[in-house]
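With one protein chain held back, the other chains of the complex are shown just where they sit.
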């Protein structure tokens, strides 16, 4: 069954008529996602990939009862798109857009919290409950329905891990890419909480990277609250301090947030940390066999 | 026992060294209120009316465990004083100050709501649980401990009503002056809710005035939720539309918020509306005798 | 606080809202000079608008469209110095001291409405937009509420693009006109927040033949409580628009509103003052004013308040109702006695004192030898005042 989304989830695509939006709408529809509406201001009344397009999220929600939104609009409209979804009553927003200013996200997060709205991303691949619903840009074919929860700050790194899980003949309950931005919507702890509660999830793989302290917070949470096994990986052991490695999130400054710090904290919390990315699948098999 | 405050309430006075602050601190101490601290920036370490003065609410709370604040600072510092109290962990703030800009209150209220902090006022006489704790500027001697809850948008009008309640040998559980500003902290509904739940309150007197629609909302609440008798009065039947009568709140515009509208809605909700202010006491006696 | 149309337009212009260039004139001479210049610069039509704090100026004869200098002179002569009378001004009307002279040839395609007000119910600024401008928005609200689009704006995060799009769509605008409308809404909201307005309105907001938007009329009300951070806005006050007594009162920090009756009231607290008026009315009388001496009332302010009351010739009896709290009744009595010494006290007086030092106050009044009636309760006091006013 997985968490947050399933086959009943009704999705509205914000920015559906853009290049990215249209392309991934088609991929999501192919996967079986119930995309009930698209939004592009000024294009209301048209269709895109046979999905009805509306001028506003409000009208899309009114007409189609969409409950979840995925955002493909360019960064300088994305903040407004998030607010628009939240004000229209959407309770789960998945923001794919990369390059939203950090202070915008700070403001967005304060507001969404007071509205009880969940945000995945921005700058993330999205979320998938294999076999039921895919909301995002991840390659469909690597996924397999199953009982492993995945949560990750990185895109392609997640694909790598999912690929390994599928390769050892296991599958994913839900895989959530929380994105690599300094201020993400949902964080590790939010997702771990959901997986811990989910009766269809047996174990969780958590993929972190250098920078920030969300892995440390996750470790605390795992230590105090989780009974399911958690396998962890942290990218960036060899990254030099002070340099920004692509993701805004992947920067170490002032000696905090190094891979070594994170790994040590995670191990102490009982997380099974894999040092070599290539061995995540095998480690998972070993862990569940015990 | 009353609501919100009692003999254990520990009060910090913000603006204690000002004229109003010092004067009313003395009156409140005389009444038996536990004033544990005062705050005036730059005067930390001194005393005022034998109450220790601190530079910040944070240090006052740390040293004295004050849980409630009363604010006497001038209007253009008052907004900041409210925030300061809230950020220091105070959960009930009574703001006496008159003349806070309406947009400041709008912002304050949004913030306090997210922090779970209650605000009485601004531009109000305060709150009193007779015989136990007085936080505000109301004349002490008209009050009498008892079982009638009072909530009012007006200052002296409240005194008039309390005087009548005491004159018919009844008393007040708690009397709350919510203030006459367009955007008050707690409103009628918030207070009625507390009185309805309070085992020491038998009946409530609600004193409204023209302008806004808080009396209408209160009527809805009474109709749907209250089992205790509510006696109501609305001032301003003879006020001409469009004119501002002192209180920023007391203005009728666009045919809304007239006394006639309010009285009609209140009557329909089962509130016993007194037309002549002089008969509130008698009406109370008649109501409770039934 | 109300301000004039031309002041409102200047504020709006500062926030990027397009308004027409205009001239302000307070004399025939400067008015004719301005009109001459405008005609010379090629304008074919001018509008001359009375600047008073009241709407409905057109129907009341306060607005004229003129096509040449002769017509302009005639209109200026008629409007400057006229008393503009309508429902909003009350029967005494408003003296027109200034006019605005503006291009009258804007080529109106459509008249729209845009406004913003602090909604006490939602506790948010609410922006209103309607494709039916140029008419009373309250009439539209009553007759065709669907014609008005409203957006409540959260102070945080503020006005959002999708909300602007919604409003613009409701105005039926597209392309450049829609972009221009976005700037109008943004400007209106920014002005509302930055200047602490309580209300701001553009009616009509005009779409011209060449696709531009222009604020033809503008109304702005300001929150006086926020003047401590807007010293410049305080200067926009025009005391000519207030009655002499109201100005006198406000100079003494008294809240005074002139009413139509004959019983002068002096009360502490706005709520009690209104309740006192109501009680007078219940007994068949009519209050001559609302007067709240406030929480800081002392001998001096009470003396001034009393003088203001008596300066109103329609007052036939005076009712003083004080519930002492912070205000001490003995000080109020002192003020009354002082005022009676200063002015000729030729009308009957009823005094009711209660609360802090009421007994002492009553003693002082009795000792003073002033001719007055006292009462224990508000009801009794009001009854007595009504009787004396009829008898007087």
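Here the chain labels run A, B and C in written order, and each chain numbers its own residues starting at 1.
Criterion: a contact is a pair of C-beta atoms (placed from the backbone, for glycine too) under 8 Å apart; a residue touches a chain by one contact, two chains touch by 3 or more.
Just so it is clear, the model here is predicted, and its values are computed rather than measured.
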item	value
Among shown chains, those touching the left-out chain	A, B, C
Per the touch definition above, residue among A:154, A:172 or A:201 touching the missing chain	A:154
Touch with the omitted chain, as defined above, among A:41, A:125 or A:232	A:125
Residue touching the undisplayed chain, where the options are A:100, A:120, A:204 or A:272	A:100
For chain A, residues in touch with the removed chain	75-76, 98-104, 106-107, 109-110, 125, 137-139, 141-142, 152-160, 163, 180, 182-183, 207, 209-213, 233, 235-240, 242-250, 254-255, 259, 275-279
Touching residues (missing chain, whole complex) on chain B	41, 55-58, 77, 80-81, 83-84, 87, 107-108, 110-111
Interface with the undisplayed chain - residues on chain C	155-157
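Note that only the chains that are shown with their structure count from here on.
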item	value
Centroid spacing, where centroids are CA-atom means, of chain A and chain C in whole angstrom	55
Cα-centroid distance, chain B relative to chain C, in whole angstrom	28
Touching two or more other chains - residue numbers and ranges from chain C	154, 156
